[in-house]
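Submitted below is the structure of interest, expressed as C-alpha cells.
Missing here: one protein chain of the complex. Every other protein chain is in place.
Coming up: subunit A.
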C-alpha cells in the first residue's frame, strides 16, 4: 500500500504541472492574488467541524486532511504518508508526514489526529458523526503514527474516499481547552495548509496568504487568496467580467450566465474538477399519502417526465439523465449494467395510473398533490415548474409551495408536511457517506436528507447494512449494484437528473481543476498567468 501511495503522489505532482487545455510546458509563475467568488458564507471556516462546500472553499486551503483525491479519483497522501488496514477492517494504521508544522509554529503530531478524530469528527462534524459512529479510539504509539480502532468492520475504500471531505485535522493545542464550538479559531483557522489565515470581514471578504513554511517545497505559487462575499448571482457575473473575481465555484452563477460566459474567450466554464461533488435532482414522495404509497403511481410520475427535453432546454450541457442513486462519475461504485430505467412514456404513465385505480375525475384530474421545491439552486425551481406542467398532462394537479431553507427542511424532513418534494441528493464519493441514508429505514425524525418518506423495505435495509461493513471491495461493489437495482424497482424516490457543479474560471488561473474536488482542495499548485 505504501509503495502504491507514493507512486500516486508522484503521479499527482507531475500531473499537477500540466495545465488544463493545450498550454503545456508553461513554467508556473510565482506571485499574484487569486480572487474567488464566495456565495455561501457559513458560520464557521473550520472543515473539521462542518462538512460543506461553503467551508471547504476557504478552510480547505488553510487546513489539510489526511488524504485527498488524485485526478482519477483515487486517494493520495496529504498529512498521512501511507496507510494499512487489518484484514478484519477494524484497525487502520496511518503513518503521518514528518516535519509538518502548524501555522503558529507548533509541530503537527499524531496527538492532533487523535484529538480531531475523537472530539470533532465523532462528536460534531456532520456526516462524520455517522461515519465514525463505531470508532472506539485512536491510539498514538508514536508522534507520527495514528491507529484507528473500530468496533465494527470499516471498509478501507469507504474510509479513504470519505476522508478527503471528512478527514480535516485541527490543532489540539488550540482546541483542547474550552468549548470547541465557541473557539475563536473556528472563524480564524490555524492549519498546516499552503495558505495562512489573515483576515475575515463578515459579509465582505476573507484573506489568506502564502505559508512560507509549507511542507511541499517551494509551494504554493500564489501570494494570496482573497474570497469576496457576493450574494447576488448577476452581480457576481459582472464582477467576473470586470476581472474583480477570477474563479466562481459550485454553480454559483445563473444558468444563463454560464452559457453567456462560455462563449467569452476570457473564461472557461466547466464541470471539470467537480466530479467529487456530484448530485442528483430528486423527486421525493411522501408514502404516508396512500395514493403515493402505490409503486405504480410513483413510476407513472417518473414516466410522465421528459427528462432529456428538460435538460436540453433548461440545464444545457452541464447535466445528464440520472440512472439511479449512484451517479455515473462514481467509477468505483457505478453499476455498469442491469439497472431498470424509468423513461419518458406518457401512455404508460396513464395506464399505470388507471391500473392503480386513480381514474380521471372532473376536468380530467385524477388527484392533487403539494410539491415543495428546495430553495437552493435555480435548477430546482425550474424543475418544480416542469414537474407541475408534466404531471398536469397525465391528470395530476400539482400545487407548488415555496419555502426558504429552514422552512423547507422543517416541513419535509421533520413535519412530513408534503406530498412531493424536489431538491438535491449530494453524493460524497462513497454511497455509505450520504446516499444510503436516503433509503435505509429507521432514520431519526428531523434528520435532513434522510429517509423521512415513510417507506421501509427489509431487503433494502439488509443490503445497506451488509455493504456498510463489507471489507472486500468486489463484494461491496456488487452489493451496491443490488442497492441501485432495488432503488430503481421500488422507486421510494426518483433520481431523474445527474449534475456536477459548474466552475467558471478566468483563463489566467492555471493548474485549475486538476482533481475531482478542486474547488475544495488546497490549491498548493495553482498559479496565475500574468
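We adopt the following convention: a contact is a pair of C-beta atoms (placed from the backbone, for glycine too) under 8 Å apart; a residue touches a chain by one contact, two chains touch by 3 or more; residues count from 1.
In this text, contacts and distances are computed from a predicted model.
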(request) Between "Cytochrome c556", "1,2-phenylacetyl-CoA epoxidase subunit A", "ABC transporter permease" or "Beta-ketoacyl-[acyl-carrier-protein] synthase III", choose the name on the UniProt record of the chain that's been left out. (result) "ABC transporter permease"
(request) Among A:101, A:129, A:328 or A:456, choose the residue that contacts the chain missing from this document, as touch is defined above. (result) A:129
(message) Touch as defined at the start, partner being the missing chain; which of A:109, A:140, A:282 or A:434 qualifies?
(response) A:434
(request) Taking the full complex into account, find the residue in A:54, A:193, A:249 or A:273 that is in contact with the omitted chain. (result) A:54
(message) For the chain not shown, which residue from A:447, A:478 or A:529 touches it across the whole complex?
(response) A:447
(request) Quick one: say which of A:72, A:143, A:238 or A:529 touches the chain that got left out. (result) A:238
(message) Using the document's contact rule, name the residues of subunit A that touch the chain not shown here.
(response) 33, 35, 40, 42-44, 50-54, 124, 126-127, 129-130, 181-182, 186-187, 201-205, 207, 224, 226, 228-232, 234-235, 238-239, 241-242, 244, 376, 403-411, 414-415, 426, 434, 443-450
